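Taken from a larger complex, these chains appear in their original positions, while the remainder are omitted.
Every chain is named by a letter (A and B) in the order it is written, and numbering of its residues begins at 1.
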Amino acid sequence: MALHARKRIEIVMEAVRAEQVTAWLDQLGATGWTVLPVKVGRGRQGLRRAGVPGGIFDNVVILCVVSDEVAERVVRHQEELLVAKPAIVTISDCYVLRGDRFV
Amino acid sequence: MAELIPPPILFFVLGAAAAALRSDLHLPESLAKTLSIYLMVAIGLKGGAALGTPGASEGLWGALGAGVVLSFLLPILAFALLRAASSLDRETAAAVSGHYGSVSVVTFATAIGTLNALGLPHEGFMPAVLAAMETPAIVTALLLANGAVRRHRNRASGPGAPTPLPVLLREVLLNGSIVLLLGSFAIGWFGGEPARAQFAPFAEALFPGALALFLLEMGLVAARQIRAAPGVLDARLFAFGLVMPLIGGALGLGAGLLVGLSVGGVALMAVLSASASYIAVPAAMRMALPKADAGVYVTLSLAVTFPFNVVAGIPIWIAAAQMVVG
């Protein structure tokens, strides 16, 4: 009771482009998002350790909780997302309190 | 011997050695940012105050013009060299060449520190030349990458589309460092001698210490960058990272002579032309030319050209300026 099924989208990507992705999430109808800092990460580009002046090796994690429709829209428009070179995009199921917040 | 190497540069060597030995020495990220803010403010205040003294603006316009022209043209030279002698793709070559037209604030700060320690004066307006040289090279780089960029623009709707040139120029001109440098310059100039005196213990007395800590960080970062990206640079690219600053520096020396700067001014003009950006331009290129290989341009400018300039370039250009300026 009082729990509503929604989707969690989590994107790991370089910090310098994060604003483009959050603006795009806004466009697709996300009601909000949260950006977390990353200390260090490894992937195909090798090690990316935060703190180089200019911040070009900083990563962030973008967390966005959305309704199924918005999640579908994200998947459908993923081509647009992919030009921002997100490293990792995961989508998973979750329940939220107060479902009215994520239309 | 000890007199020839300014002590702050020894901290660069210490940082590089620590990273090479795989020490875990780390400066907090916010300390590095704080130091770069400090250097900008201190350089700006000092330049502005110097500009306020009678006759100090003589030669300003010539120097600014020379700087802007060099920043516009050096990338063309760099691009031609890279396309002839390396196997970089067009977009990466363009991005790299943008770095070499633009400038490095810390290289400039180190040169100022060395001139001060040697008692060699220089024109107070040189920080304004530094600021003027930061941006034009970016325009040239984007024009050089032209084809690649145009192809990209077709899917410009998504969040990862390359940033268009006007937006990018606005961003770079309003880039934090430039605003801080020019703003402090204006404040130093407007505030005159009372402002200089009030800020002296902060902006002048602490300068060598702050520069030393920043060079320590740069040594760590440069050596770690070399190790993090071992396969990124082949011998030809490495050679480019050493030859290009020599070409740039020589052109800067000539330009400084041409516009009639003093010994210190000519040396600084050479240092600016020889230096490669590793803060503002990499960030701009990451936005504008997303397909260019960031590993190449960061490593070249940060881990090859920056150390070369700090350790060898600055003494070379000071000595050369002393020889050529009658």
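For this structure, a couple of remarks:
Everything below uses one rule, namely that a contact is a pair of C-beta atoms (placed from the backbone, for glycine too) under 8 Å apart; a residue touches a chain by one contact, two chains touch by 3 or more.
A quick note: this is a predicted structure, and the numbers were derived from the prediction, not measured.
A single copy of each protein chain is placed in view; the full complex in the file contains them as A x3, B x3.
Basically, only the chains that are shown with their structure count from here on.
If you average the Cα atoms of chain A and of chain B, the two centres end up 34 Å apart. Put simply, chain B touches chain A in their complex at residues 26, 29, 32-33, 36, 155, 157-161, 217, 221, 225, 228-229, 278-280, 282-283, 286-287, 290, 294-295, 298. On chain A, the positions that touch chain B within their shared complex are 14, 16-17, 20-21, 23-24, 45-47, 50-56, 77, 79-85.
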